[in-house]
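These notes are about the structure you will find just below.
Excluded from the complex is one protein chain; the other protein chains are retained at their positions.
After this line comes chain A, so read on.
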């Protein structure tokens, strides 16, 4: 039963709730119980065609040749599609908000980067005919050495997974090889801590396994449009992605959906929409492309695996004085939403604790595994798992009750967080107190008396400490990636590097062709010219070809960030990520 604890934070809200705490019937419930609810596949069309794809049997291979002749002649086959038939056969999901480079083909052309990658699509009168014709497609592969481990992938000489990112890491703002957080001086704090507790955590990829598999039915409509019954969780996201890949005005796409038979994050990738609509365009008939259960489990993108190293400096009394986190997010073969996951991960560090010295380095690494995507708090869930297990380890190390340790280190209203934002509406202490009470877990009187609303922000807790910064992670400066600290910022200041201005990609309103324009303006003239990264050039050689000599001088530390200098991508894009609201 729902229990409303109105005694907590009573002064922080107007207690005039009209719906919370009361039963209220959902409007979709009658449809669900009468089976009148229409999911994407619950639509009848005359002359419905069925699309099935031929998938790569290799984790990493060069495609030598594709022979579709026999498949095209097979009974019932209406059309066989290859990469060349896809108008814009390279995309990245977040290109709709100008984030990242197009790196993923709809149908593979020159190489396959994970087992199950689509190579050829077959459209036939029946599913059985499409399945049968699938076996007649001849693809000749030259297997390449795969890499499946995130840290192996980042080592020099590792196989290049995704030729758009030859270093096997996502390039943030075409400038950084990882997401970075620096607050205070962790190394100095480790040196003076009574104990240092360090551990490695690994999460596996997790398949969402929705009961309704991914799928789409697309059909020509009147007025030269296409109606698209889609499983997408983000219907307009999928519409924009489809419009871009098909080089089609978005107002020619009539997406219908929103009723999703279980998504959990696994239906944001537009796995089926573009090919189904392309099929309808090329055949003039309704086309249904639905993953079967095996495809859903093996090739539907999972939650990305993460490897996380946590290192805490702890005092004898249980105070955590430093936390360093190094994390590797396994994107699989293509970016999809992993670049965003690492931002969320960084934004969550160091968890709901007030720690005076924090640093983190979060990498998005490409491996020859199925591309990963959103899933219920992705980016945060794994690092939270690592942090909370680590809290128990720390409690053990200092011989302290784990609940008491959390209350001791919990953040409170007014504390300065590692992201230079003041903590507000914090409630970890109260949550732990209630959990302990429910579990019959004894707490000391001191722990029971604590509250989130008092003594936060006192003294140093409310201040931005003097912060050691370094150049590690800047693309083009491999010699400094493992180098030591290089600068210390004065307390209370934040350095935001001068950067290239992001440029808008232009007409997304259905007029101009979505093309692969550069995401950024060239470097400003006063900086030395950068070597052009050979982004799309086949690059079988070991990574690091995009490095340049460490010639550009480090940007001068700005005494105080002026508005004109806050146009760095991290700020510009964060309205989407919700990390920096003003």
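Everything below uses one rule, namely that a residue touches a chain if its C-beta (ideal position, glycine included) is under 8 Å from a C-beta of that chain, and two chains touch if they have at least 3 such contacts; residues count from 1.
In this text, contacts and distances are computed from a predicted model.
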Name per UniProt, for the chain absent here [options: "Heterotetrameric sarcosine oxidase alpha subunit", "Galactonate dehydratase", "(2Fe-2S)-binding protein" or "Na(+) H(+) antiporter subunit C"]: "(2Fe-2S)-binding protein"
Chain not shown: contacting residue from A:106, A:213 or A:409: A:213
Hidden partner chain, touching residue among A:42, A:140, A:198 or A:437: A:42
Of A:32, A:135 or A:155, the one touching the omitted chain in the full complex: A:32
Where the missing chain touches chain A, by residue: 25-26, 28-35, 37-39, 41-42, 44, 48, 209-213, 259-264, 290, 292-293
